[in-house]
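Note that this complex is displayed minus one protein chain, with the remaining chains in position.
Per-chain numbering from 1; labels A and B assigned in written order.
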Amino acid sequence: MHATYTMLILTAVFSAPIVLYILRARAGKGEIYIRPIAGLSAIDEAVGRATEMGRPVLYSTGLSWLSIEGLCSVAILSHVARLAAKYDLRIIVPVNSYLLYPIAEEAVREAYADAGKLDLFKAEDVIFIPGQFPYAAGVVGIMHRERVAATFFFGYFAAESLILAEAGSQVGAIQVAGTPDILQIPFFITACDYTIIGEEFYAATAYLTHEPTMIGSLRGQDIGKMILATLTVLLLVFGLLMAFAPNVFFSNWLLDLLLR
Amino acid sequence: MRRNIIIILTFVGGLYYFLEFVLPGETGISKLIVEIGKVTLAIGACAFLLGVINLLRLHGTRVVLRRSGWHNSAALIVALFVMLIVHLVRYYSHAAEGDTVWRIYNLLWDNMRVPLDSTIFSLLAFYIVSAAYRSFRIKSGEAAVMMAAAVVVMLGQIPTGQEVTLWLKGYENDPGLWWLSRIRVDTIREWLMQYWNGAAQRGILFGAAIGGLAMSLRIWLSLERGSFFDRQ
Partner (left out) sequence: MNGEAPSRIAWYDRLQKIDPRIIYLVVFVLVSIPFFVPIPVKMEVSPVVRKLYDKVEEIAENNKRGPEKFVLLAMDWSPSVKAENQPQTAAMIEHLFRRGVRFAIMSHLLPEGPMMAERIAERIAKKYNKRYGVDWVNFGFRQMRFADYMAFVRDMYAIISKDYRGTPIRDVPMMKNIRGLRDFALVFDVTGSGAYADWVYYAQPEAHFDIGVGVTAIIGPSIRPLIDAGQVVGMMEGLSGAAQYEQLLNIRGQASRGMGSQNLAHLWVIIALILGNIGYLASRRREKKLKKELR
């Protein structure tokens, strides 16, 4: 399969703002604003509550592997681990992917080391559990045994999302979840206290790390979405014209051009 | 030096597929796709083995050092080797069905692996009911609309629900009241799923596609930042 002219033009149109804003952000030109994301503010509240109760927190990366979702999840894990280290809190991190496991372990270790509390870090609290439902069963068991006070679900989740979230609800944990997979969002919304939806998951990484590349990319994506929305409206109008006035003079020409 | 090599290889690899996609017709570089695919297939097979080695390393360490939960790790390692050995013996001995090794294999697969997996998944049936009961409350107009849509969709996909409005189908050929046949729960369900849900899903797909494009560009042009990429 090869690209049509329309595909080429659209690829250029959507790629240009992304690359442009990344380069601008890295050059320090212009301040890019990211609105506060409610779920991320709730992380502090959740960790604070766990500290008061003296119970550990659990951070699940779901079924993420060494992919976009996995790396974004580790970035958020780093933030949560720093908070946990600051308050001398234990953080348990079950990981499903053998590729992500060393990165997650390193992120937690660094967080404790940066807080000057490396002695509080326990390698056995970063647990590798392969398999989708074995992972779910394992995490549910951990939640019940350790009586976690707060749970964080960030990453790619499939059918096990509700099992995890409901188990957290049963132990009375405050729950914050975020996943780009839209099919699992309804389950997290019903069972969790705060949910970060879709694009906000990627924005969360930019929001927490303030990394210019991430922020610039986010801005470029937003421009791309606005272009897409505009195109959709224009094509909708065009489609309606075609339906009600099929002999509009430029319609065939435009259609041929789009499909070439 | 290492980082520069990675940047160059990443760029060249991405550039190949990009050119292959944009250049019209079959070109000289199109022929390489199959050969490159075979190479990545071999690399994928190695990654499979890497996963097993990592699994043994992590859980083996836990067993040897008697860390907390070591007995779970021991059970995992035993299960891995038992399943592997039984399967290899079954495959290479060309055992017939009914032979001992087949019966052991069926015991492990049909009577242990399949029910265990299905059982955990079936927990969802219970959790969905309790989660829906606990959280679906008509707190606003939008919530009421959502509730109505949920009830219609659920009724529309079960026989009892469809029976409730099945009698309206009789009006299909009625010149004046044909529209009544369109307001059955199953047709309304289909309409909600195809048009309202479809539109929402499409919108989300747009966002996900652009997000994927952005990530691909960042990786291709080695603009990506984060703990993993900074360590390369």
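Definition applied: a contact is a pair of C-beta atoms (placed from the backbone, for glycine too) under 8 Å apart; a residue touches a chain by one contact, two chains touch by 3 or more.
Please read these numbers as outputs of a predicted model, since none were measured by experiment.
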From B:Pro24, B:Gly98, B:Gly141 or B:Pro159, residue that would touch the chain that is not displayed: B:Pro159
Sites on subunit B contacted by the missing partner chain, in the whole complex: 17, 33-41, 44-45, 48, 113-114, 117-118, 120-122, 125-126, 128-130, 132-134, 136-139, 147, 150-151, 154-155, 157-162, 166, 184, 186, 190, 193-194, 197-198, 201-202, 205
On subunit A, residues whose C-beta touches the chain left out of the figure: 1, 132-133, 158-159, 182-183
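Simple rule for what comes next: only the chains that are shown with their structure count from here on.
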Partner subunit A, residues of subunit B touching it in the complex: 20-25, 50-51, 54-55, 58-59, 62, 67-69, 72, 116-117, 120-121, 123-124, 127-128, 130-132, 134-136, 201, 204, 206-208, 210-215, 217-218, 221, 223-229
Sites on subunit A touched by subunit B in the complex: 1-3, 8, 11, 14-15, 18-19, 22, 26, 66, 68, 71, 74-75, 78, 98, 101, 103, 106-107, 110, 124, 127-128, 130, 133-134, 136-138, 159-160, 162-163, 165-166, 169, 180, 182, 187, 189-191, 198-199, 202, 205, 209, 211, 213-214, 217, 220-221, 224-225, 228
